[in-house]
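As structure tokens, the structure follows; a few thoughts come after it.
Note that one protein chain of the assembly has been removed; the remaining protein chains are unaltered in position.
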Amino acid sequence: MSDLAIRWFAPLELRILSGMSFLSCALLSVVLLFDYFRGDYDSMSIHGVGLMALTVMILTAIDFTEEGRTRRRDMGLMASGITLGCGVIGLAIRGAEYLLVDLWAGLVLLIPGLSGLYLLSTPLVSRWVGSTIERVEAEDGLVRNRLLLPKWQAALKHVVLLHVVAVVMIPVLWIIDVAISPGDALQGGAMFSSPTGEHFSNILGGDNFWVWARNSVIVSIGTTLLGLCLAIPAGYAFSRYRFKGRGAMMFTFLLVQMFPGIIILVPYFMVMKSLGLLNTAIGLILAYSVTALPLCVWMLKGFFDTVPKELEEAALLDGCSQFGVFYRIILPLSLPAVAVTGLFSFLVAWNEFLLALTFNTSDDMFTLPVGLASYISATDSAWGDFAAMSLLVAIPVVLLFIVFQKFLIEGLTAGSVKG
Amino acid sequence: MRRGIFLIAVMPLIVALLAMPVVQATAVSKVEASGESSSYRNVNLTWELASPAEDGDGFHIMFSESSFSHTGNATIHSTVFTASTDGMVQPAVGEWYDDCQSSSGDDDWAMVFRSENGSAVVPPGTVAIRCDLTGMPVGAEVFLAILPFDSHWISGELSEVVGATSTAVDELPPSADTRPVWFAIGSIALSLVVLLAVLGWKERSAQGRSAMLYVAPALMALALLTFYPVGYGIVLSFTDANQSALGEQSFNGLDNYVEVFTSAGFLRVLGFTLLWTVVNVFAHVGIGLALAMALQGRVKGKVAYRTILLLPWAIPSYITVLIWRGIFQYDGLFNGLLGTQIDILGLPVPAAAAVIVVNIWLGFPFMMMTISGALQTLPGDIYEAAEVDGVSPISQFRHLTLPMLKPAIVPVALLGFIWTFNMFNVIYLMTDGGPNLWFGEPGSTDILITYVYDVAFRRGMYGLAAAWSVVIFLILLWFSATYMKKTNATEAVV
Partner (left out) sequence: MSGVNFVDVSKTYEDGTEAVRGLELEVVSGEFLVLVGPSGCGKTTTLRMLAGLEEVSEGEIRIGGAKVNDLPPKARDIGMVFQSYALYPHKSVEQNLTFGMEMMKGEEALSSNEIESRVKEISNLLGIAELLEKRPRELSGGQRQRVALGRALIRRPKVLLMDEPLSNLDAKLRNQMRIELRRLHEEHGTTTVYVTHDQIEAMTLADRIAIMNDGELQQHATPDECYNNPANDFVKDFLCRHIDEIVTTANHIVSKR
């Protein structure tokens, strides 16, 4: 009975090691891909050996059953050594001219290699491997596991998350760099070295940006207003009234949202062309308000549902008319919700690309997305100006999105998931 | 694919022929291009031959959006062959995307003939050819040259490269009659009003009637701007509607559908679309799930992480896609950071990988957030029960979390599938479907929707594009139906 602690104790070093090696394996696959791209087959084979060593490390560290402990530990130590060696050789191969990625690739091998050597040779692990561990020691070890393991797991989690953050942030940092660097150079070797405002003054001093921004603002505000005018009454009716065809209609609104835009693109274009609405703001406003309509209706219905019905009934008793109730009670109460829905339609219109590209082909009727895209073409691209304008366009949108993310995501998922 | 096999098969032949040059390709003496007088997205190209063309001669029209000095940087826009034209048809203007005319001297221009497989053919003795080439970008200079070849397909000298800019604006043909459209819209609106009135009248309560009143505007908008275009699109798909004859289309039965299914690139573009969609959706769900799990519970800096990880969703996609294009460009950040020199966007496989990577980058935050939300709703006590039962964390994830998340993941995955299937921006802005190995066929990263865009708005074949759209829609519909049935079925078993 008293060896419960000994039986259940396994040094946390093993858990750390297997987690670390697992992560390194994943990262090393990316390193191998990069090696392949560079045609650097020497590095590739070194890193390949490292990958195999890491795999061995995972397999040995993942579970030490009673019998083979010593053998497994020795294999683990050997694998760590090989991993470490691969890391060093990998760095040496690149010589003096290594880049940031080389350093990163090196660390991916060096860290688990060194940790493996260190962790597998600590006294506690040695005694545990030799099954000469005392009960007190095992009990202390259990406490230590309990206290330290969450910290190590959190650390590994942060390493993973930081890698994802890096992948997310690199394009963002890069575009900022391009926007404030002179000329249209792309490689961004020395980031943020010689800042200049030339691109911003180009954009803000020229006509294009203002014309396109005006178009986008007109279209987006028009869409918001028209969309809300259509969606508010419908959302209200779906929320408050029970009538024939209600279920079918609501389902239709859901279904339409799943319609791919492409099937209506061509006929849309022809209808707009026939009506002479190409190259106008109205054409886009009409199209966008209907695109956003189903989700807006669903979002608003959800919000109206949360307004207690008793309020309305009280107002009715006080002699308010049906419309009066809607106008005086419901609307003011759900103003924040209406604002969020409006913001949603605004963003839809502000960010839409395909319809704007097909409908409005003359450059004084471009919206910002199409205008921005026109800076980049196969032949010559004004990357600096593009980057500057991107920042001008994106920053307000991103801020709005982040501030209202909770509501926007709630509304979006409410509409899309309740199928 | 077939082309590849064919090429490999004929390779030894070509090598053998190369070793003993017998005939010389007819040289081109003069090339001229102009974008001014032509119609929307078109450029005119005229070339004269140093000597009258002989039977078996041919001319590739090479095309690129940037200036080029050798053929590797250009694609073949179209090809004109020299052969006896007996028994071939001579189509009218506007029927082909590369209308060509030939002259055997003295400006006696005649339309080229078409062989059975649609190749343009001119009679021997021709001394000049002019073509009206469609599908050119508007307002940007394009570069064209002629690559002559002889009867053994051995290329001659590349002609001078000339540039031209298509400047013609997209004008409404005066003949377009807007009355039928107005009539259609009017009648739909009217019938809806009648329908709603009848429904409202049949509804006994005043409540029901006012409900109808409230719903009517939204319903009408939906009917007019969604259902009507869809119906119209289906009708269009049975007509020969195209940009040069708007409003004068006539029905041509199933021709468009036949063309869709027999077109050279159909299977290829369908295959890539499926690959694109499946890889993306799996990656989105997988990465979203992993990140949602990682951000579950107490994590230091959670808010900061969430905000940053939300960025790919928050930044408008047309911006981020263009940024990624800059990164993957030959002189871009990717090559800079890695010290490589790969023309990622110019090679079929790397370009495909690049667009997929970019779309994965764009789409995972949505999945992350929805899965995060679903995780919040899972009961916490069953994990303690599992703990007491001695279930390992991995098994807890595999046997508890995953199955319980399934009802939340299934519909958003379907939504993701539909969105990705129709993700126009990424492909259009990153590669525009390119690299284009064969002109007039889908490029190597074209998905169905970008290809439909090409067919409709570059080649101006609205009827054909509508048929493609209907096919796409049917594919999606079929997929959604089976998917729902499958997932429901498995749910009953679990």
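Chains here go by letter, A and B, matching the order in which they are written, and residues are numbered from 1 within each.
Here is the rule we go by: a residue touches a chain if its C-beta (ideal position, glycine included) is under 8 Å from a C-beta of that chain, and two chains touch if they have at least 3 such contacts.
For clarity, every value in this text was computed on a predicted model and none was experimentally measured.
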item	value
Candidate in contact with the missing chain, chosen from B:Ser51, B:Ser191, B:Ser392 or B:Thr482	B:Ser392
Touch with the omitted chain, as defined above, among A:Leu59, A:Met75, A:Leu142 or A:Ile282	A:Leu142
Sites on chain B contacted by the missing partner chain, in the whole complex	379, 381-382, 384-392, 395, 399-400, 403-404, 494
Touch list for chain A against the chain that is not drawn	1-2, 4-5, 7-8, 65, 139, 142-143, 145-146
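The definition used in the following text is that only the chains that are shown with their structure count from here on.
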item	value
Euclidean distance of C-alpha centroids - chain A vs chain B, Å	25
Footprint of chain B on chain A - complex, ascending	34, 37-39, 99-101, 154, 157-158, 160-161, 164-165, 167-172, 174-175, 178, 186-189, 229-231, 233-234, 236-238, 240-246, 249, 252-253, 256, 258-271, 273-276, 278, 286-287, 289-290, 293-294, 297, 322, 350-351, 353-354, 357-358, 361-363, 369, 372-373, 376-379, 381, 383, 386-387, 390, 393-394, 397-398, 401-402, 405, 409, 413, 416-417, 419
Sites on chain B touched by chain A in the complex	65-66, 137-141, 169-170, 172, 176-178, 180-182, 199, 202-203, 205, 207-208, 210-215, 217-219, 221-222, 225-226, 228-230, 232-233, 236, 241, 246-247, 291, 294-295, 299-300, 305, 307-320, 322-327, 329, 331-333, 335-340, 342, 361, 369-370, 373, 408, 411-412, 414-415, 418, 421-422, 424-425, 428-429, 432, 448-449, 452-453, 456-457, 462, 465-466, 469-470, 472-473, 476, 480
